[in-house]
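Notes to accompany the following structure.
Yeah, one chain of the complex is gone here, protein chain that is, but the others are all in their spots.
Our next item is subunit A:
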Amino acid sequence: MVKLKAPGFSKSMLALGMLFLYLPMVVLIVYSFNTSRLVSVWAGFSTKWYGALFANEQILSAVWMSLRIAFYSASMAVCLGTLCAFVITRFKKMRGRTLLSSMITAPLVMPEVITGLSLLLLFVQMAQLIGWPVDRGMATIWIAHTTFCSAYVAVVVSARLREVDLSIEEAAMDLGCTPLKTFFVITLPVIAPALVSGWLLAFTLSLDDLVIASFVSGPGATTLPMVVFSSVRMGVSPEINALATLIIAAVSVIAFIAWFWMRRAEKRRLRPR
């Protein structure tokens, strides 16, 4: 029997790596409570940057804009990504399937500047040919985000679909269920956790995107990453530290809830019946 323990070297690498991943975020959080503008000087505890953040109309309206775009993009990406996952895992002999699977995996690695530029050129051409979109803004960002988020959803959902027991679906169909009804009654409840995590992933990806949104946006639509980017380009800003702290706190709470649920589900599965 071999001991399947990690050797000391890899264990210390894990600890150091975690430190590397989290230390910069801890620094941001600590300095968001600093009275001084400078990073190197600790001038005392204060929450004034949070006050300044909530008084900043520009940031608040960008947050609202980004949240709306992320909500719509994630919802559409879940629909498209799930369909793609179905084709890839179930329709082994469909014509055009190879092309679809290349088009759905490529966005995972495609450099953002290329995706952004190509979509902008498409929207410009479309405006010339069919007169839509007249103004680039929320709708064009929504299309762009939906497209690249679908790829991530497809990966998450296809991983779950592979584990679904096909015999239950076959039984339902044998008993006269239509394919559509089988999907909603049998398949959907089984893959629902994957849809939720795919939706959350798409939501965070859309919320975070700067490059693609900058290309396809117009003067009317400024998302949160655009505001943050134009502000941090000038240098360190305590208001952005405060914003970062709030984002990290929100994500941590969601991750903690996810962990709690997964652990409970795991325990329930392991419990002897």
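Simple rule for what comes next: a residue touches a chain if its C-beta (ideal position, glycine included) is under 8 Å from a C-beta of that chain, and two chains touch if they have at least 3 such contacts; residues count from 1.
The criterion applied here is as follows: contacts and distances are computed from a predicted model.
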Complex minus one chain; that chain's UniProt name from "Osmoprotectant transport system ATP-binding protein", "phosphoenolpyruvate--glycerone phosphotransferase", "Glutamyl-tRNA(Gln) amidotransferase subunit A" or "Putrescine ABC transporter permease PotH" is "Putrescine ABC transporter permease PotH"
Among A:47, A:61 or A:125, choose the residue that contacts the chain missing from this document, as touch is defined above.
-> A:125
Full-complex contact with the absent chain, from A:43, A:168 or A:236 | A:236
What is the set of subunit A residues that contact the non-displayed chain in the whole complex?
-> 1-2, 4-7, 9-11, 13-14, 17-18, 20-22, 24-25, 27-28, 31, 38-40, 80-81, 83-89, 91-92, 94, 96-97, 99-115, 117-119, 121-122, 124-125, 128, 143-144, 146-147, 150, 154-155, 158-159, 162-163, 175-180, 201, 204, 207-208, 210-211, 214-215, 225, 228-229, 232-233, 235-236, 240-241, 243-244, 247-248, 251-252, 254-255, 258-259, 262-263, 266
